[in-house]
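A single protein chain has been omitted from the complex, and every remaining protein chain is retained in its original position.
Here is chain A:
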């Protein structure tokens, strides 16, 4: 049988193309994931110990008190804060990470490239790379921070730092402490510390830190692996289908072998070895492709972004081995069912005409199970939607989605050809007999048609599900952002009012649609016997903000941070009454604490009670839709250097960007599965073309032109992919509905289920076009055969 095995592999190698592509893609995805994570880890870990060189130990994420305690004893805080940074010429950024640099030699862990380290407050160092890109030089003055806590600092040195701890700018620690909430990753201690503070010695601390980072990187890696598993699942479908078709075409060969005296076992062993050889080959190829891609991607990223924390790629054996084993196993598992069918083969089959094989539709049992699964799954989703506990509900919805999907896959052999016929009848009106022939072709082998469609169904369902779900979450999140940050850009005065000219200047800035001066006063509230200054503003009516911000008389709306200046528990302070004082006038207001930007807000009436002479305490700006919020903030900030600049538009844009990046990353990873499925469609079509050589010759003899033949194949591919896309979209939207229903009401109270119609139509159209592309090669091959040649085929 060895001769048969090798001859088969040689003869049919090309027909396995889709199976190989599927396995290679899935295996390569795993290897690329490993390449990226290993590069990320080595990038992160390189120089991770630099700040700790002179530390005896450290406390991770210390409280303010613990930080204070150890810094007073000669320790050092590894701190950073996001702050706007600008030179006298330009804005470097609205949210720049600013680190801390020590004036003491032993904590100066950064590597000095030029100049010197700071010796006092008011001096700073800048990362050499950041200095180059932002054109900052030694001797320049930077303004870091916003409002009255902003610091002026002179650049005295350029430094380099390991990526884990690097920031573009470093100021001294005392200056940093003036900012609202600097983030302290660790406090390094000069001597031994207390167990009670969770103090660790340096070695233990670094080990712990690396373990933690490892875990975080691995979590991302495992999320990407989910997509590798989806790709593997689609591969199973594609490979099963490929084997089914190939074996159907080779039934006659197998039967002939049996007739000549080969035992069932021999035939079976031969084809299983074929599958094994294929799996091994494709997996090795996948490893190679993955390694090359991984190295390539890392090299390109490092080339494009010098600061990206990517180190050397170091592929790990467990990953490579698992990828290899998974690829091979997938192939073997996928070939199992089709090869089992060979067991039923009788030698007599060699004498029967070809069309007798494997054209049966699905049995009643399968269809019954499919109907049951679909209905049960849908039922489960409806039950879960009403569940009280969102987490359990979500889990039940997921189970329901899985069962529904399996049910639909089982129904495939009845559902898909039926829908193709329906769509074909419609298409026949415009495309004539090619569409009719195509629809008939799709119905001739229901199982094959269904399996081909199923592979695409997986990707389309997941893609449309993610698109729809994310659209709902996105709308709700953006609504919430608009609620919290309704003002595009605000200049908020702190103790001194803004100059009268600011609002006029702001209006003149290009990109500003409108600007208003918001009247206010510097009030005070009594707390623990002392007056606490509280700037208040009275929001004007009108459409300067995304919603009407006017406050009910007698109420004061303020953020928890602002409230914490004079109440005990700022989150529970809503409803409390406080008395505002300006000069000798007072007003009592009820607190309404919620996440808002800027100063406390009162009504115009309350402001009139407090002062007869309100002054401009804020300027609110509405930006043109297309204006760049960072640029705008840079220009506006210069108008009132002492005011706090609140950039709501940038914050909204940032969240929107995050949502988009997440969505498209997921879609991009799912695209791998969709591409595998399309390779499967091309392969099925290609194999069908080989199988139907004689039929096509007959049609050509009867007067089907080449173009009509091409159209027939194109119609078949488009009908199949469009039906899969439509069914997948229906499922995806339904599943997303189930998921959103649970989130709505619990986690996203104000959300509304909102399918992105245009994007969904886009998915169906892309699938149809991709189907069209997938039939290019097969139809070229089909039309190359002249009718006379085709008639000689059997």
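By definition in this document, a contact is a pair of C-beta atoms (placed from the backbone, for glycine too) under 8 Å apart; a residue touches a chain by one contact, two chains touch by 3 or more; residues count from 1.
Keep this in mind: contacts and distances are computed from a predicted model.
S.K.: Which listed name, "Pyruvate dehydrogenase E1 component subunit alpha", "Iron-sulfur cluster assembly ATPase protein SufC", "Cytochrome b561" or "ABC transporter ATP-binding protein", is the one UniProt assigns to the chain that has been left out?
M.R.: Not shown, but named in UniProt as "ABC transporter ATP-binding protein".
S.K.: Out of A:704, A:724, A:744 or A:770, which is the one that touches the chain we can't see?
M.R.: Considering the complete complex, A:704 is the one touching the chain left out.
S.K.: Among A:414, A:440, A:730 or A:766, single out the residue that touches the unshown chain.
M.R.: Residue touching the chain left out of view: A:440.
S.K.: I need the residue numbers on chain A that touch the omitted chain, in ascending order.
M.R.: With respect to the unshown chain, the touching residues of chain A are 353, 355-356, 432-433, 436-437, 440-441, 443-444, 694-695, 698-708, 786-789, 791, 794.
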